[in-house]
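All protein chains but one are shown in place.
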Amino acid sequence: MAIKTVKEAINDALVKSFEEDKNVILMGEDIAGGKGREQYQGTQDAWGGPFGVTQGLFTKFGGERVRDTTIAEAGFFGAAVGAAMTGLRPIVELMYVDFAGVCFDQMMNQAAKVRYMFGGKQKVPMVVRTVVGAGFRAGSEHSQTLYSLYAHIPGLKVVAPYDAYDAKGLLLSSIQDDDPVIFMEHKRLYMTTCEVPDDLKPIPLGKGRIRKKGTDISIIAVQRMNLFAEDAAKTLESEGISCEIIDPRTYSPLDEELIFESVKKTGKVIVVDESNPKCSLASEISSLISEKCFPYLKAGVKKITAPHTPVPFSPPMEDFYIPSSKKIIETVRELINA
Amino acid sequence: MAIKTVKEAINDALVKSFEEDKNVILMGEDIAGGKGREQYQGTQDAWGGPFGVTQGLFTKFGGERVRDTTIAEAGFFGAAVGAAMTGLRPIVELMYVDFAGVCFDQMMNQAAKVRYMFGGKQKVPMVVRTVVGAGFRAGSEHSQTLYSLYAHIPGLKVVAPYDAYDAKGLLLSSIQDDDPVIFMEHKRLYMTTCEVPDDLKPIPLGKGRIRKKGTDISIIAVQRMNLFAEDAAKTLESEGISCEIIDPRTYSPLDEELIFESVKKTGKVIVVDESNPKCSLASEISSLISEKCFPYLKAGVKKITAPHTPVPFSPPMEDFYIPSSKKIIETVRELINA
Amino acid sequence: MQIEKEKLIWIYKKLFTIRHFEERIKKIAKDKSVPGYLHTCIGSEAICVGVMAALEKDDWISSTYRNHGHAIAKDCNLNEITSEIYGRSTGICKGRGGSMHISDFDRGMLGSFGIVAAGPPVVLGAALQEKINKGSKMSASFFGDGAIHNGAFHEAAGLAQLWKVPMLFICENNGYAEATATDWHLNTKELSDITRAYNMKSYQGDGNNVFEVYEITKNAILESKKNEIPIFLEFKNYRFSGQYEGDTQLYQPKEEVENAKKNDPIKIAKENASKYELDIMEIETIQNEALAEVNNAFAYADTQPWPKPEDALEEVYVNYPSEYN
Partner (left out) sequence: MQIEKEKLIWIYKKLFTIRHFEERIKKIAKDKSVPGYLHTCIGSEAICVGVMAALEKDDWISSTYRNHGHAIAKDCNLNEITSEIYGRSTGICKGRGGSMHISDFDRGMLGSFGIVAAGPPVVLGAALQEKINKGSKMSASFFGDGAIHNGAFHEAAGLAQLWKVPMLFICENNGYAEATATDWHLNTKELSDITRAYNMKSYQGDGNNVFEVYEITKNAILESKKNEIPIFLEFKNYRFSGQYEGDTQLYQPKEEVENAKKNDPIKIAKENASKYELDIMEIETIQNEALAEVNNAFAYADTQPWPKPEDALEEVYVNYPSEYN
């Protein structure tokens, strides 16, 4: 058992997958450290993507399988679809999820639909690794989450791990999965740590996790929001309020059972999602609860999300944009007192 | 007062806007009827897009303002953003909304964000006209609605008219609006008719419409779903159940007040949306209601949507895919008896 | 060029099959016996057949919404193709795809894509897979003259050249993208000049002459594999069909159509038959066989069972809790 950062855990899962299955390849910009040419031996792995997550892979597995691309996401995402259909298990990097729009067609109309519309003979075992999230002072075009864009599309699976344990286990599964998976890594979580067994088994997609047991209220937290939920729960605990925190981890498919069970127990729910509110995961989860658990609900399902604005750069504004422990605490108190 | 099809109403709104403001231009594929060259006088307007909606515009206003493009949506959608910022009021055509993915970046990161992230000096008065909807036996890549992809993005407005009256009034507004508007036309509604005054005033964006008054249950219907809701309401009326039908018409911004008022009156709600269910408009509207109107609710908000699958081609499957009057009727009965 | 008899007969058979098939489609489109969009490829037969004659049976291809000819030439089952167009459960995609998405993975069809220029990147991926796995299948993407303006085509072309991936970019330059004449949107003298941006090898050929298409493609495959490079092929022909059935085609001038008829690929193939020592009688026999098969296929399709409505829920995923649909 070792303490690992999310970043290390992801690198571990990649290395393991590369070792176990020669059909696993990786494509993305600057993953090889750019000058992957022989005359620059040693500097090849200088980058490993902007967060260094894939460092070491180029040296270990070579440029044939660890493939530096041009800034041509429609091109290489489409190529991943074709490679996946014909036998490889490509992992492709969307450097920031904010760039989703330049290759959304490849995911929405090709990766997601070929199996269905061509009669079920094909499968597209590809993984899109992408970086999401605000709080990095990275401005409007490098800070979005956009979970719901992908979750809306039938045929895609959407995974968003919170800690290193889940990151490793879920990435192993995602790579082994026969469907296209969008694997969303939060930039503000990369350096967070937890214990990760070396021989961690793949964690099945579609299974949520109760991060904290509780009895008074259910907090359904999306990815980084678990941090604030746990924070809030601590404060609330001292006030005698017991929060149950659920991290669905996978958003398509969603572990509805786990959520519903908790709600049936507590009757009060908050969904916390860092995304913009409209048609978000928060909307989705909230609407499912109110449809399926109405008789158990003691109050309307509350959503805590970012406002309906782009992500602002300046720290006071960005901090205001991101849901906070404080907002969670206030909302819980409101609900408990209602 | 004249009876008009939706198609005619849209053409009328376009002509009117072109006449009133010389900054209005139109860009899209095959709108000019392709061979817009002089030696083909007369055949130029043979097309007007695949549904002939823009027929006559090229002849009337010339190729400078009615501009045939190559199949380069990222290129000309980006151009629309720049043209809008510098003084024109471009209308661009996304031939089918299913092609959203090839130019989603231009809408999500440029059109939607330049005003905000560059400090509020700019505006982007552009309209994207696009065709949505199933029921045309057009298969998985020409039948989607995708309302929620756009509605999720702050900075965009989303409009989806049901009848010819609204189509004209809302398109006039959309073209005059100073923000980027996605104007979604349903292919199965183009040939439907209603009375449209020649001098119809622009209908403000963000105002819904009560299509039928009722007391027992509220049906919030998205675009074509109004047809089935009205159908269902007739049958239900004969059983003594009085349905109120609300067409929000605009989805960003959404007329929450109108919806909440109805819900407060009836206490029972169904949201009907032709889209895939996850993170849909239906999810959004449902979650808003359950958050804001919980004390008034007598039952959980029900959603009727398409299943979480691509749109299938074959008629029996496609008919199963699309929400129906029958499903609405059954769900209403269930809710009323609950 | 020498072509063995069996292949020759295959070529003629396919040419006739496609033509008869599409003529029949035009008919059922007119009498509205099948719903939805129908894109026929009358005028493209020589390209479909010539290229497929040069490819091996299990090579990879992608097609577009204008795919009937490619599917037939790729030896997809004619009954299943037709049944698909009729939306029946025995259709090649179980009725879920329809005319625009006819595709059979078992025959090396990666897909018929409704999005212009969606195919080239996907085929690039198949070619990359062959390269990495040291496979020997060729990969070829069919697309139209309209697709070359699209970013996805450019990105795929750039990467293919960069990665030295053996594959064919096959552009059917049929004079029109929907209602827009090719030359009206071309910045270069020749369409294939577009490849200069990538230093990509390209060849042009007469898309109405099946033997020329076959020869050019065959050589291109050899060169592409040998030198590990992508190659762009431009075949010129004429789109006798409208963009889709129902298109008024008003924008296609009469004289233009009349002129094009002189180079009808079926007519040219018939004229060339004697060069290949096929006599009129043989040709006629082949044509009759083709027609009979087409007739059979439509008779078959028309009597096939509809899918069950709930079949709409199947095969979205390989693994997914189905109650979530």
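Annotations for the structure displayed:
Chains: A, B and C, in written order; residue numbering restarts at 1 for each.
Following the convention adopted for this analysis, contacts are C-beta pairs under 8 Å (C-beta built on N, C-alpha and C of every residue); 3 or more make two chains touch, one makes a residue touch a chain.
Remember, it's a predicted structure, so these values are computed and weren't measured experimentally.
Touch, as defined at the top, links the missing chain to these shown chains in the whole complex: A, B, C. Within the whole complex, the absent chain has one touching residue among A:4, A:142, A:168 or A:302, and that is A:142. Of the candidate positions B:9, B:32, B:46 or B:79, contact with the hidden chain is made by B:79. Seen across the whole complex, the unshown chain contacts subunit C at 149-152, 154-155, 158, 161-162, 185, 187-188, 193-200. Although one chain is not shown, part of subunit A still touches it, namely residues 29-30, 33-37, 40, 43-44, 46-47, 50, 68, 70-72, 74-75, 98-99, 101-102, 136-142, 307-310, 312-321. Where subunit B meets the missing chain, the touching residues are 23, 25, 64-65, 67, 69-70, 72-88, 90, 105-106, 109-110, 114-123, 154-155, 157, 177-179, 205-206, 253-254, 256.
Convention: only the chains that are shown with their structure count from here on.
Of all chains, A has its CA centroid at the greatest distance from the CA centroid of subunit C. Centroids of subunit A and subunit C (each the mean of its C-alpha atoms) stand 39 Å apart. Here the spacing of subunit A and subunit B, counted between their Cα centres, is 31 Å.
Counting only residues that touch two or more partner chains, subunit A has 74, 105-106, 109, 116-117, 154-155. Residue positions of subunit C touching 2 or more other chains, listed in rising order: 91, 93, 96-97, 101, 113-115, 151-152, 316, 324-325.
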